[in-house]
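Removed: one protein chain of the complex. Kept in place: all other protein chains.
== chain A ==
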Amino acid sequence: MRVQFVMQEIWIGLRRNLTMTISLVITVAIAMALFGTGLLLRQQVAASKDYWYDKIEVSIFLCAKTSSNANCQKQDVTDQQRSEIKAQLEKMPQVSNVQYENKQQAFARFKDRFAGSPGFVQSTREGDIPDSFRVKLKNPEEYKPVAQAMLGHPGVDTVINEQEILKKFFKILNGLQAAALGIALIQVIASVLLVGNTVRLSAFNRRRETGIMRLVGASNTYIQLPFILEGAIAGLIGGVFASVLLVLSKKLLIDRLAGTVQLVSQLGWFQVIMVIIVSICFGVLLCAASSFLTLRRYLKI
């Protein structure tokens, strides 16, 4: 096998249908960038799920005089109800930890959390936030039985599940991920077809050469290799462009967003590089495989 000869053939092939090669590279680059984005979003979803699920609590607010809930009958919760609720919560198998928070503590935490917006804090008085139990669940998905048991209980005003709020956030991320992977899939189909066309053109351009190669007994690998490598190199260049796009989006989008939005557990460079490696390999294999399959139809051995 003479490397230089094969390289020369590849170069001739790529140069002869330059426009096809360029369109192929662009398509592969977009496909791989979207594929990589999809993978990154998936990791982001998984990472933030881990982070948030650790912190998610179910808050059980207790009756206060100011409560509008008919259940409470405009009365504060009694000490007996309070201890009954606590005992029942601690008995439930789904519950891992119960913490009581009285009005003073709740107001202190509220002030602390919204320290950045003083107007908001000033318009709230101590006592506006009722007493509550803050319940941590073993598995945040199993909040329903807890909420149901607590809602009708005397002395309980409302049950708020923080997961409901996060769910919307995850829905958006999941939607973005599905969109990225969906468009990536369409682009992948386009690039497979483009590889097919490029190789077909290339095989047609070089039918004299391949005809002679066949006649003088060049092995099938020797005849096919330049075409397959042609596809693979176009895939590689596309993959490199895709990784540039991914690096740019990491620097300009994710890192910048992380400054403004509290995107905890953001993606590190390690994940980005892993995704880049996966995308490039996928792109190269995709192109090489589709040229191989095309060759079997258009290059008689």
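Just so we're on the same page, a residue touches a chain if its C-beta (ideal position, glycine included) is under 8 Å from a C-beta of that chain, and two chains touch if they have at least 3 such contacts; residues count from 1.
The rule is simple: contacts and distances are computed from a predicted model.
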item: Listed names "SusC/RagA family TonB-linked outer membrane protein", "Transport permease protein", "Cell division ATP-binding protein FtsE" or "3-isopropylmalate dehydratase small subunit", with the criterion being the UniProt name of the chain not displayed; value: "Cell division ATP-binding protein FtsE"
item: Option from A:Y53, A:F170 or A:Y222 whose C-beta touches the chain left out; value: A:Y222
item: Which residue of A:K49, A:R82, A:H153 or A:R214 touches the chain not shown here; value: A:R214
item: Touching residues (missing chain, whole complex) on chain A; value: 1-2, 5, 208-209, 211-220, 222-223, 301
